[in-house]
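For this view, one protein chain was removed and the others were kept in their places.
Labels run A and B following the written order; every chain starts at residue 1.
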Amino acid sequence: MTSLDRFPFDRCASELLVALRVGHVTSEDLVQAALAQIEKYDPHVGAFLAVRGEKALDQAREIDRRRARGEKLGLLAGIPVAVKDNLCMEGEPTTCASRMLANFVPPYDATVVARLKAADAVIIGKTNLDEFAMGGSTETSAFQKTRNPWDLERIPGGSSGGAAACVAARMVPLSVGSDTGGSIRQPAALCGVTGLKPTYGRVSRYGLVAFASSLDQIGPLAQSVEDCALLLEVLAGHDPRDATSINRPVPPYRELVFQRPDAIKIGYVPEMLSDGVSPDVVRTMEETLNVFRSLGAEIREVALPHARYAVATYYIMACSEASSNLARYDGVHYGYRTDEKAMLAELAEERRRLQQEGNLAALDDLDTALVRLYRKTRAEGFGAEVKRRIMLGTYALSAGYYDAYYLKALKVRRLIRQDYDQAFERVDMILGPVTPAPAFRIGEKINDPLAMYLFDLFTVSANLAGIPALAFPAGLSTEGLPIGVQLQGPPLSEERLLQMGYLFQQVTDWHRRRPPLIENDRLLS
Amino acid sequence: MSMGERPYKIVIGLEVHVQLLTESKLFCGCSTKFGAPPNTQTCPVCIGMPGVLPVMNRKAFELAVKTGLALNGEIARFSKWDRKNYYYPDLPKGYQISQYDLPICRGGYLDIPAEDGEGTRRIGIIRVHLEEDAGKSMHDEKAGRADSRIDLNRAGTPLLEIVTKPDLRSPTEAKTFLTELKLLLNYLEVSDCNMQEGSLRVDANINLHIPTDDGQYVATPIVEVKNMNSFRAVERALTYEAQRQYEAFLETGHKLGDVPKQTRGWDEDAQITRPQRSKEESSDYRYFPEPDLVPVTITEEELERIRATLGELPAEIRRRLQTTYQITAYDSDVIVNQGRAFVDYYCRLAQGCGDGKMAANWVQQDVLRTLNERQWTIAQFPVSADNLAELLRKVRGGELDTAKARMVFAEMVEQCCSAGEAIQRLGIVQVDEGELRRLCEELVAANPRVVAEVKAGKDKAIGSLVGQAKKRNPNINPARVKEICLELIQRQS
C-alpha cells in the first residue's frame, strides 16, 4: 500500500480508478480515507445523515479481493459514493430527512442504487436534504443543518445540500442527488462542484421518493465534468419498473465526454443578466461567455419569453403533485404514527367538552378517530415547509380551482417548452446563471417562503421542459463564494453538454478550487 | 307488484365493478388469486411504499377494450389515467389510479330479455373504465376489537367500472341486467363476476317518477344503495327501497334537488336499507392526470385484432341456436348459460343426431343433471357429443325406446364407452324393423276386437297390442309398435 495525498478525493474518480487498477491504492484505503475525512469534517459540515462505515469497509475489502483474483469489476469498482437520503436502499433507513420516515427501512433498492451496486461502487452513506426534497437550502431537514464548506455560516443550497457539500469537502469523489426544480444544480453551484440534471426519463425514478413526479430526476454530483459523465453512464438507462423512463441505449458518456464537439452555438438570454441578479453572477456569466468564445463557440442572444412565469408554473405543479405523492404518509402502513392512546384521549376530551357545551354542530363535525389519527400523524411527522406545500397543492387541485391553477400551469408549461424548442433551432445549448446570487446565510430566507421560491428562477425551467442541464463552477464572488453557471440543451443532448463542460474545465480551474475549510485545514471546534 | 300496477315509475342506474381475469395485478406482478392469507400477495408497489411506480398490465387493458367492444361502445383511441385522491386505510397511496375524463369506452348498450317475455330491452351504458381496486378492511366484532384490520392482498387488482344509464325500470330488470352482464363477461373471459368472491360489486342509484294530476311527473331524490351481496339481494333491496321512497315522498313531498343525494346500505338480515355515513364526506377527489403513467393509444388495426378475439357472444348464440336447431328461447337460454364449451357440445350433438329439440332435451335433462351430480364440467364429461349422437340416432330410428336409452346412457357414463358397446354390455337386443313389422301384423290379425275399437275412435285400445308385444319380446320399442299397429289398422279401412 502506497501513501495517499492528504486529500485523495482531490483527484477525479477516473484518476482513482486508474490508481486502483494499477494497485497504487486499494478500495479499502479509499474507504478509510473517506471515513477519516467524514469523521474530521462532517461534525462541522453535517452532510451525512448516516454513514455505513463497517459495511462499506466490508464491501471495499471484497472488491479488493475480487480485483486480486482478476475478476471483472464494474465501472465504479471500489469508489466511495454518497447517496441522497431520498433514494431507497434495501435494509438501510431512508428518511428523506423527515420525522415521518425516521424509522423507515425499505425492503428494496432504488434502481439507481442497484446500478451503483452492480458497478461495484461502495456506498458510504446517505446525505442530508431538505425534508422530502422540498427546499433550496437544506434548512428544512428535520434532523440537522448542512453547512456550506466554503462558509459554515451559509447554506450549501438544496435540496441535495448534503450531496454537494460532501463532494466539496472532499469526503467522497462522487455523490448522487435528485433535481426537481434545481436541487442538484443549485447546491452544486453554491458549493463549487459540478452537477447534472439529465433529460427527464433518462434515469429511472424507481425508488426515488417522489416529490413531483413529472419533474423529479436523479443525477450525478462530482468535482469534474468527466466524473459526472462516468457516474451518469452508470445511473442512466431504461427501467421496465418506470413507465416514464426513456427506452434508448445509453451512450458511453464516460468516453464521449472527451470528444471535441463540432462548431457549437451557445445562446444566452440577456434579460437574465439584469436587475435582481448580483453583479458577481453577471460578471461570472460574461467571463464564461468569453471562455466559450475563445474555445470557438459562436455566441448568440436567444429569447425565452415565458421564463418569467416559470417559478409560478413550477410551484403550482410541484406542490399539487407533492400533495398527492405525500398522501401515503398516514401512519398506517409504514413510517411515523402519532401516539394513538394520547390521540384517542384528546379526542374523547374534545367530545366531552362539546357535549357539555351542547354544541351539536361541532359534535357532528368532530373528527372520527381514524381521521384524527391521520391529521395528528401528518401534523407531527411533517415540517412546516412540507405542510405549506401540501396545503398549497391541495388548494390548487381542489374543486373549483383546478382549471385556474393546475391546468393553467400545464398550459404555460407547454409554452415554456416551446420557447426552448424554438431557441434550440438557433443554438445548440443555452448558457445561464444557476442562482441570482451566491449562498446566503443560514436562516436568512427561511421565514419568507416566497423569497426562497424566487431564488429558483433560473433552474425550474429545465425541469418544466424536461431538458438536461449541467451546472459547473465558473467563478468566485468578491467574498470568495462559488458561483456556478449552467448549460441547458435539447432532450438527450447530455453528451454535448458534457463535452462543452469538459472543454471549459480544461482551460479553467474553478472546479479545482478548494473550500477554505479544506484549503487551510483548519480544525474548528 | 308488477310494473303496470305500481303508482310510480322506478328509475334505476347501476354502477358495477368487476375484477378482471388477469394473473397479476394492474400495476405490479403480485398474484390476483382469491383466498390467500392476508398480506401475502403484496409488494412495495401495491403497498404504496415511498419511491415505487406503477406500470400498466397489458392484458388488463386489452380485456377492458374487449368489454367495451362487446358492449357496443365507442373505444377511445387515446386513453389517459388520472389520480382520484382520498384517504382510507385500504387505499395505501392515498389515491386511486383510475380514469376520469377520458375513459377507455363511452356509450354502448346491453340487450336484456324483457320482463314480459316479449323481445329484449336495450339498457344504455354511459361509460366503462379501468381502475385499481383497494384493499380490504375487516372489523372483527366478535373479538370486541377497537381496531380494523387491513389486508392489502386485493389492493391493485384490476377493476372495470361499468356505469349504466338510468334505463332500468324495475328491480327485476336490474337483476336480469346483472345476470346478462355476468354471462357476457364470462363468455369474454373478462371476469368471473362472482359476487360471493367479490369479483363483482354493484351499487345502484334509484329514484321514482311519480305521476301528478296534470299528466306530468315529479322525481324523488336519488338514493345510492350499497352493500348488496347477491343478484337476488339487488332485487330485494331495490324493491324495498322503491316502496320506502314512495312512502317517504307521501310523507315529506321531497323532490329531486330538495335534499342532497343520500347513501343507504342494504341490511341483509333486517331486509331493509339504512342511511350510511359516506366514506368521504362531500368528496373532493382533486382529479389530475397521473404523471407516472403515459397515455395509451390504440390503432384501428389493434382494435380489429381485439374484436376478432371476442368470439360469438351469448345473444348471437341464442339466436343461432333457435334458428338453426328449432329450439325455444328457454332452451337456448339454458344451453347458453352453461358456457361456450357446453354450447359447442350441444351443437355437435344436434348436428350428429339430426334433431335439435331432442338434443336440447337430452342436454338439459340427462347431461346437465349428470354434470351437476358429479360436479363435472362438460370438458370432463366422459360421453362425447358424437357418442351421444349415436345413441340419439338409435332412439330416433326406433331401435331404442327412451327408457332403454336412459339405461344405455347411464352405462356410457359409467364405462366411458360408445352406445353400441353399452347396448351390448346391457344385453339389450335390438329388434330390427322387419321383425317388428311381422310381430305387429300378427297381433293385428289376432286381435280383431281391438282393431274394431281403434277404428271406432278408441285410440287407447292400442295399448293392449303393445302389452302383448312386450310379453312376446321384451326388447321391442313400445312407441314404435304402437305406430306400426296404428298404421296397419288405418291401412285396413
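We adopt the following convention: a contact is a pair of C-beta atoms (placed from the backbone, for glycine too) under 8 Å apart; a residue touches a chain by one contact, two chains touch by 3 or more.
Assume contacts and distances are computed from a predicted model.
S.K.: According to its UniProt entry, is the unseen chain "Aspartyl/glutamyl-tRNA(Asn/Gln) amidotransferase subunit C", "NADH-quinone oxidoreductase subunit NuoF", "DNA-binding response regulator" or "carbamoyl-phosphate synthase (glutamine-hydrolyzing)"?
M.R.: "Aspartyl/glutamyl-tRNA(Asn/Gln) amidotransferase subunit C"
S.K.: Considering the entire complex, write down the shown chains that touch the omitted one.
M.R.: When the entire complex is considered, the left-out chain reaches A, B.
S.K.: Per the definition of touch given earlier, which of B:Leu14, B:Ala60 or B:Leu436 contacts the omitted chain?
M.R.: Only one of B:Leu14, B:Ala60 or B:Leu436 touches the chain omitted from view, namely B:Ala60.
S.K.: Just to verify: which one of A:Ala222, A:Ile246, A:Ala297 or A:Ala318 makes contact with the chain not shown?
M.R.: A:Ile246
S.K.: Check the options A:Arg52, A:Arg413 or A:Arg496 and report the residue that touches the missing chain.
M.R.: Missing-chain contact among the listed residues: A:Arg413.
S.K.: Check the options A:Gln59, A:Asn86, A:Asn325 or A:Thr394 and report the residue that touches the missing chain.
M.R.: If we include the chain that is not displayed, A:Thr394 is the one touching it.
S.K.: Identify the residues of chain A touching the omitted chain, counting contacts across the whole complex.
M.R.: Where chain A meets the chain not shown: residues 103-105, 107, 200-201, 214, 240, 243-244, 246-247, 306, 308-309, 311-313, 315-316, 323, 327, 330-337, 340, 344, 368-376, 378-379, 382, 387-388, 390-392, 394-395, 398, 405, 407-415, 417, 449-450, 453, 465-466.
S.K.: Applying the definition given at the start, please give the residues of chain B touching the unseen chain.
M.R.: Here the touching residues of chain B are 22-24, 28-31, 37-44, 47, 55-61, 80, 87-89, 137-139, 145-152, 226-227, 265, 276-277, 284, 286, 289, 291, 293-297.
Everything that follows uses one rule, which is that only the chains that are shown with their structure count from here on.
S.K.: For chain A versus chain B, what separation do you get between their C-alpha means, in angstrom?
M.R.: Chain centres of chain A and chain B, defined by C-alpha means, are spaced 56 Å apart.
S.K.: Please output the residues of chain B touching chain A within their complex, sorted ascending.
M.R.: On the chain B side, the touching residues are 44, 47-56, 83, 85, 87, 89, 92-95, 150, 152, 284, 286-288, 291-294.
S.K.: Could you pull out which chain A residues touch chain B in their complex?
M.R.: 86-88, 94, 96, 101, 104, 106-108, 110, 205-210, 212-214, 240-244, 320-321, 323-324, 326-328, 330, 332-334, 370-371, 374, 394, 397-399, 402, 406
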